[in-house]
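With one protein chain held back, the other chains of the complex are shown just where they sit.
Right, subunit A next:
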Amino acid sequence: MKFAHEFRDAEKARILIREIEKLADEIEITRTRPINIMEVCGGHTHSIFRYGIETMLPKTIELIHGPGCPVCVLPMGRVDDCVVIAENPGVIFTTFGDAMRVPGSKKSLLQAKAEGADVRMVYSPMDALQLARKNPDNEVVFFALGFETTMPSTALTLLQAQAENIKNFSVFCNHITIVPTIKAVLDSPDLHLDGFLGPGHVSMVVGTAPYDFVADFYSRPVVVAGFEPLDILQSIWMLLKQIQDGRAEVENQYTRIVPEDGNDPALAAIGKVYELREFFEWRGLGSIDHSGVKIRDAYADFDAERKFDIPNAKIADPKSCQCGEVLKGVLKPWQCKVFGTTCTPATPLGALMVSPEGACAAYYQYGGITRQKTGAA
């Protein structure tokens, strides 16, 4: 825990909060409405709730919990595809833990497992590859998802499988890329955002340059932020400072981890293994052009989409779900029609209620807000 406690110092937090309050007081727009700051990344959402950061901020600042939880934005059709693959005889389907509970149109992976599919939780794609080595008579499929943070580890695992000539390993690729997503949010006609906390883990791979368009074309400031509470507070302060100065720039608060130009070996692995999909479906946000990646033809032998006959069906989100509006910051989670009533962490309708990084689950579990209590209709 060394190098973490330093970023959880309550006294320093109080000083920062005072500075944030002072700055927010001085910013003109707070006279008429709060300053809306979107944290793009689910990891930030988690930290914000885990440390009670929202409870410390002045009312003039509102945090909007964006689309940066890859589990939350996974469309139902892709979960259905996972289930179809997992139910193939002889398949060992491997996945990160929190993806197991995401509801498909008929069932989740957890339910498929209960019904007999061999679904196993792994902590990294390398664990899945190890399973393939140990089970040569089974096809081991790794459910690859996540933004640029997890893309390199999947790519390097696939390259390792190729180097070892492993024939019973494949990847069901659902990796997504952050930039088109931020653009989709910025293009939303309902946009009420004044600035972004940029995703720290993604930026560790891609650097900070990919966000320049946010500042240059949309005139919104971005501060790439770390995940400890003082990181987040300092980043909010940096955003406020830009807003006060009338600047819109990309700044890097997370310099101890994020290199300005990204991580070359990771980017090389990404470039080697993946190519952009023309479009990719997002839960709650619909189809976003060039927002997903697929495995290049050169690695077709490791592509589960080509090895298995999958339906690839588009399944509309339940009509009552308002995940999209919540993801774009148009609605607060508790303003959704089904929040806390038919949609709860125990019975999630929308994906935002599934992962602890999802805004709705975080509010429900850490914020203690139910729809009835807010008086929403």
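The rule is short, and it goes like this: contacts are C-beta pairs under 8 Å (C-beta built on N, C-alpha and C of every residue); 3 or more make two chains touch, one makes a residue touch a chain; residues count from 1.
What we mean here is this: contacts and distances are computed from a predicted model.
Between the listed names "Hydrogenase expression/formation protein HypE", "SpoVR family protein", "HEAT repeat domain-containing protein" or "Na+/H+ antiporter subunit C", the UniProt record for the complex's undisplayed chain reads "Hydrogenase expression/formation protein HypE".
From the set A:L23, A:I37 or A:I53, the residue in touch with the chain omitted from the display is A:I53, counting the whole complex. Contact with the chain that does not appear here is found for just one residue of A:P229, A:G284 or A:G324, A:P229. Counting over the whole complex, subunit A has residues 1, 4, 8-10, 13-14, 43, 46, 49-56, 70-71, 96-101, 121-123, 127, 145-146, 149-150, 201, 229, 344-346, 355-357, 364-368 touching the chain that is not drawn.
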